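Have a look at this one before I ask anything.
Note that this complex is displayed minus one protein chain, with the remaining chains in position.
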Amino acid sequence: MTPQASQSGDVVIEARGIVKRFGGAVAVNNVSLSVREGEIHAVVGENGAGKSTLMRVLAGIIEQDSGEVVVAGKPLESGAKNSIAAGIALVHQELSLVPEMTVAENILLGYAPTRFGFTKSKELEAIAAEALEEIGVSVDLNERISRLSVALRQFVEIARAIARKPKVLILDEPTATLTPAETDYLLTMLQRLAARGMSIIYISHRIPEVIRICDNVTILRDGQKVMESAVVETSPEGIVDQMVGRELKLDLQSRRDAKPGDVVLRAEGIRAPGVNGVDLEVRAGEIVGLGGLVGAGRTELVRAIIGADNRTAGRVTKFKDGRARTLAGYQSAIRNGVAYVPEERRTDGLALAMSVSDNITLTNRDELSSFGIQLRGKIARFSQDLAEKVGLRPPEIRREAGQYSGGNQQKIVIAKWLGRRPDFIVLDEPTRGVDVGAKAEIHKLVKALADEGTAVLVVSSDLPELLELADTIHVIRDGKIAGTLQGDEANEKTVMSLAAGEKMVDA
Amino acid sequence: MRKSRIGLATAGLLAVAGLTLAGCATADEPAATDSGSTDSSDSATTGGETYEVYALLPQGNDQPYGTTYLPPMEAKAAELGINLTITNSEYDGDKQASECEVAVAAQPDGIILWPALADTIRPCLEAANAAGIPVWITNADVNPEDAPLTYGYSGTDSYGQGAASAEMMCELVDGAEVGIIQINGLTGNSVATLRGNGFKETIAANCPNVTILAEQPGNWNKDESQIAASEMLTAVGVENVQGMYAADDSMIAGGIDALKARGLDPKDFFITSIGNTFLGNPLVISGELDGTVFQSSSWDGENAVVGIYRAMTGDTSLGRDDDGSVLYMPNPKVTIDNATDPSVAPEW
Amino acid sequence: MAKETLTEVIAVAETESAITKSKTSPLEWIAENGIFVFTALLILASVVFVDGFASLVNITDVFHRAAPIGIVAVGMTFVVISGNYLDLSVVAQVATSAVILIAVSNEYGLPLAMLAALLAAAVFGIVNGVAVGYFKANAVIVTLSTTYIGLGLLRYFSGGSIFFGPPDGLIREFGLGKLGPVPYSALVLLIMTIILGFVLNRTNFGFLVRSFGVNERATRLSGTNTAAVVIGAFLVTAVAAMVAGWVLAAFSNTAVSAMSQGYDFRALAAIIVGGTSVFGGKGSVLRTLVGVIFVSVLTNVLVLSGISFGYQQMALGALIVTAVTVDALSRKVAKR
Partner (left out) sequence: MSQTMQIGERETSLWGRLRLTIARRTEGRGVVLLAAVLIVVAFTEPLVFTSYQVSLGRIALIGLVALGLTAVILMGELDLSVASTLAVSGVVVALIPDIRLGIIAALVVGVLIGVVNAFFVAIVGINSFIATLGMLFALRGLAFVLSDEAPVKITDVEAGIAFGQPLIGPITPRVLIFILAFIAIQVFVSRVKAGREFFAVGGNRQAAYDAGIPVKRRIFTGFMISGFVAALAGVINTLERTAADPTAGATVLLASFAAAIIGGNYLKGGRGSIVGTLIGATALGVLQVALTLSGVQVPIQQIFIGGILLLAVTTDPANLRAVLGSVRSLRLGRSKLQTPGSGS
């Protein structure tokens, strides 16, 4: 289904039948895409749909296995230098700035103007200033990046792209780390740039943003293009349907009826970098969700609560069969039945180079050893059971955790905590980078846990997920609870408006 | 940012505290071990005028020899009203050269120099002369061409020690056709080189009937020497070996243990060494070590001071022409006959 | 927030390569098990081509070479696997323990001497461990500074003199003792290897050392007191260094602050040749043992063939570089 994309100006960049495999897995499967001068072209899709991979191919950072990229009629050789020469600039999703270099240097990283190899600092600063001027952000050019806020770094990233006077500007989730005001500013800025004839490829999850500024939208699912259309000819619902496919939608309705028990954990006046005084309670058998925009301080909050990061103020009390314990630090939290499934699975959740059973043993050492000596037989049985309980596929506990897909890895992380039979579990972005199937399974798992009486605290940026899982949703904004939504009063609109803290940026 | 500044402050304070502590340490030092710089009270006792002297040594109480070299030196200095400042370059030529610059800059009445590396001290000597500071060499002499730049030398003749050990070897062998193995000191160290050459060349000259079948460094170390010796025995075949030489007693002790470990009786071998230390002397008495060359650390230390005193008081002048400008340490050969003689009582 | 970052992309790549890993390339196999083969070959070649190598006395010599440095190395393996590069201060530790053993036992008897040595080792281990584990300071610099301090103290208090054990004491007997061609010192090495091997592979502590080496953050977030793990690793190294000091002292029945020079890098060399990765995580105590044997045999053979010290050093250097090159290349192949 490809209704005519809106026409204006001539094609600047065109991708033809791009295929990119990693080993056997196909990340991008025969995707074509063309962008015209002055067009803002949205590329949307679920996590792992292949958006970023496709953009990396366009930016020449990775080479496609087949297909070609054509810029201004000429096929583009792979390689960062070539694509930059061809006027393509990519604003990376994970910030790719050098912390100890100045703003100006970062803006022209690798392309500083030189005379006999010497950097012409005057000219350097002039160009950098101009670029910042163009996006209308004012920041001290000689400041070290390491001393800038995340949002400011994001703008420096963009300035860096602009500084190369690109014909095509690719932005990968640029608003992920921005406040609504900043987001709004960014969007107007992009429209301004497009108006001056710059072609922009805009990757986002936030449909309203797409609706607001984009001319055409390409939707990817599982590495394939499922739809290309002029934005005016589609609707938010239409886009979401194409992004997620149907099955998840159905899940959305399957709320569980929770019967919360006693308070299991109470946090009072929690303060930490990015967290400004939060009180919350989680009850047995209750799933409490933390909503809000990225950068709102949700991860910081949960880490401060369980002590994974130091908190500057506040007190956390854990109740277990009537007895109250104040949690001093992370280790005491774990000892008192707290479990934590971290946001960064690959760096914080698992020792990828170790086997599944090793990872499971990591949290259950005491149970699996006597006098400090590990009991191999018990370890094997124990981890085998857990692997099967969480539906790890294949449940080969000798395999390296790193050999499993994202979904399975997440199951391993959950498994290693289930072994401790926690009565309070924190899940931070439990299904990030997880395929739809595994996602559903993990959701079932979490619900089951709650039904067994475990108190659950979920952080998620994936609204449907939050709405499906949580009985109570605290929406976090600027490190505080902006509002709390119970049961049916929670929906995409209410959550988002609380999260954005103002009239939502809307078409 | 604030915390980091606190960090810096703490670091600074502690650094200061540490430095002041060091000041105390230097003061307490003589109490702790009688070495290092003597405090002025010693010189005060002598009445008469006191001299400031820098002693640039490559070892101090971090080596057995230095440990027994220093006390007599300091005692003598106190007696002669000399105020010593002692440095230790740990056999690092560059470090000693730099210490020499420091010494010259301090404009003392005299400098005692124990070259870490004979080849590298020419600039130091020239600097000292330019500043009109007499330099007395101790323990290891400078190269002949540099001798004129010094007021004199007291100490052993490392080459001569090697030679003496070789002479004993020749006597022991007494014309027979024998093969021996040689254990050298630390590779690249000048004393090691001199002793080695002294031994080799004398053997070649006096008793060509002795063949050096193999040589390896023992790094002044007993354990390393034992392994090296044992491996050399294996390499050349025990049956071909009738003798062994090592550049000092610690190493020969290792070599002798290597023989014992093979159930061989050291007494059946011609074995010579250098030092007559606490380790070597008993071996001589027990007859396992046929001969060694006595080196007296106390003589060495004392005469270094005597020498510079002469230089400062004008008893001897620049160059080596006037008599008494060279005091060679008697290097008596120690064998079972005189091993118990008090004159060669081991000192280190 | 969706974050299909490069890491995710690589994740897929890794997954694939990992699964295809089942059929390993020959080069990889060599990188994995090469050291065992090479050691066997080296020994075989030496037996055939080097006269006297196979003799019992010489085997004893090889063991004497291997024992002290080997004991240090198997201990230091813990620090390396925990991803902290190495412990430079073993030089000071070995000498300290040796001097204490002889000097103190002469005065107050062996038991007290051993206790004192143990105390010194504990101090070394804890200082290093706390600085690295708790203050998160770089291990190389920390252990470098503790080397300075340790040697300084040792020299200051020992006055650098040589200490002699009694000509016929327990120490001496142990030093001379042999079981067939195998000196007791080598048996100690063997026992240490077995014990530490067990600790590393079968105990919670060893497990944590490994997982810390693989992924510090994940280990910490699993509720582990990682600082304690690091301190433990340095303590194991310190104790091993202490035992090495005893063995060394017993072997020569003398002790001096200047002994055990260069044990730091020589031990690391053996560990690396054994195939333990300095990135942490990968490696084993057994590998270190084999590495030590390889290096010792090589040195022994070079000496037997009358090769001078200079060439011996060059050979060792070349060996290290080749060992890691093979490893690196194999990893590159695996990537494809």
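Order of writing sets the labels: A, B and C. Residues in every chain begin at 1.
As a working rule, a residue touches a chain if its C-beta (ideal position, glycine included) is under 8 Å from a C-beta of that chain, and two chains touch if they have at least 3 such contacts.
Here the structure is a predicted model, which is why all the values come from computation and not from measurement.
Trainee: Among the chains in view, which touch the chain not shown?
Mentor: In the entire complex, chains touched by the missing one are A, B, C.
Trainee: Of C:Ile30, C:Val57, C:Met114 or C:Ala137, which sits in contact with the chain we cannot see?
Mentor: Here the residue in touch with the unshown chain is C:Ala137.
Trainee: Which of these touches the unseen chain: A:Ser78, A:Thr119, A:Thr347 or A:Gln374?
Mentor: Counting the whole complex, the residue in contact with the absent chain is A:Thr119.
Trainee: What subunit A residues would touch the chain not displayed?
Mentor: Interface residues of subunit A facing the absent chain: 61, 80-81, 84, 92, 96-101, 105, 109-112, 114, 117-119, 121, 133, 136-140, 142-144, 147-149, 151-152, 155, 182, 184-185, 188, 262-263, 266, 307, 310-317, 319, 322-329, 332.
Trainee: Would you write out the residues of subunit B that touch the absent chain, in ascending order?
Mentor: 1, 3-12, 14-16, 18-20, 22-23, 25-26, 29, 35-37, 60-62, 84-88, 90-95, 97-99, 101-102, 105-106, 117-123, 126, 186-190, 193
Trainee: Could you please point out the subunit C residues that touch the chain left off the display?
Mentor: 6, 85, 131, 134-138, 140-142, 144-156, 265, 268-269, 272, 278-279, 308-321, 324-325, 328-329, 331-332
Criterion: only the chains that are shown with their structure count from here on.
Trainee: Averaging only over C-alpha atoms, locate the centres of subunit A and subunit B and give their separation in whole Å.
Mentor: 70
Trainee: On a C-alpha centroid basis, what's the spacing between subunit A and subunit C, in Å?
Mentor: The answer is 43 Å.
Trainee: Counting only Cα atoms for the centres, state how far subunit B is from subunit C in Å.
Mentor: Distance between chain centres: 34 Å.
Trainee: Which part of subunit B faces subunit C closely enough to touch in the complex?
Mentor: Where subunit B meets subunit C, its residues are 32-33, 35, 59-64, 66-68, 187, 214, 216-217, 219-223, 226-228, 230-235, 237, 250, 253-254, 257, 261-262, 277-279, 348.
Trainee: Contact residues on subunit C for subunit A in the complex?
Mentor: Touching subunit A: residues 1-20, 202-205, 207-208, 210-211, 214-215, 217-225, 281-282 of subunit C.
Trainee: Name, in rising order, each residue of subunit A that touches subunit C in their complex.
Mentor: 22-25, 27, 46-53, 56, 62, 93-94, 173, 176, 205, 294, 308, 330-331, 333-335, 340, 342, 346-354, 358-359, 361-363, 365-366, 369, 372-374, 376, 400, 402-406, 416, 429, 432-433, 461
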